Every structure is written in C-alpha cells, then in structure tokens.
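Comments concern the structure below.
Omission of a single protein chain aside, the complex is shown with its protein chains in their original locations.
Up next, chain A:
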Amino acid sequence: MFTTRKQYYPYISPFDPCPPIRVKTYVTAPNLYLGFQPPNLPQFSPHEALQKGTLWKVFYDPYYSPYEMANKGDYK
C-alpha cells in the first residue's frame, strides 16, 4: 500500500555494542508525489482545515515518528 514513510537498512557491524536497529524509517512530504496539483482534490471542512493546516486531504502530513504512529495514527 502506498505510504510516504520510506525505510532503509543500516549496516550492522559485528562489534556494535548495543542491539542493532535493523530497519530505520523516514517520512517524505506528500507534495513530492504530486507534481502540478490536479483540480478538484478532496478537501477538509473549513474548521478541520484550520486545525490540520491544509485545505486538501492529500497534503495533510503530521510527520509522526514511527513510535507515535501506534497511538496517534489519525494518518490518512
């Protein structure tokens, strides 16, 4: 399923003192995947748009950390 959260696999050395983090993720901005904004994209209601900081649902990205995702997963 498409997500703006990408991941990479850091090199793990045999001499790492702590337990290795095998997968690290990072969030990319939604506007990267949208060249010239097409018309008639789905929108938030005015009140919600004011809270979320954008009028169009596709651009809403609260930049959650992977750990926050569990409880605040109101992500689209």
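In the analysis below, contacts are C-beta pairs under 8 Å (C-beta built on N, C-alpha and C of every residue); 3 or more make two chains touch, one makes a residue touch a chain; residues count from 1.
Throughout what follows, contacts and distances are computed from a predicted model.
Visitor: Considering only the chain that is not displayed, what protein name does its UniProt record carry among "Spore coat protein CotJB", "Acyl carrier protein", "Alpha-D-ribose 1-methylphosphonate 5-phosphate C-P lyase" or "Peptide ABC transporter ATPase"?
Guide: "Spore coat protein CotJB"
Visitor: Which residue among A:Ile12, A:Leu34 or A:Leu50 touches the omitted chain?
Guide: With A:Ile12, A:Leu34 or A:Leu50 as choices, the missing chain is touched by A:Leu50.
Visitor: For the chain that got dropped from the picture, name the residues of chain A it touches.
Guide: Counting only chain A, the missing chain is touched by 36-37, 39-40, 46-47, 49-50, 54-56.
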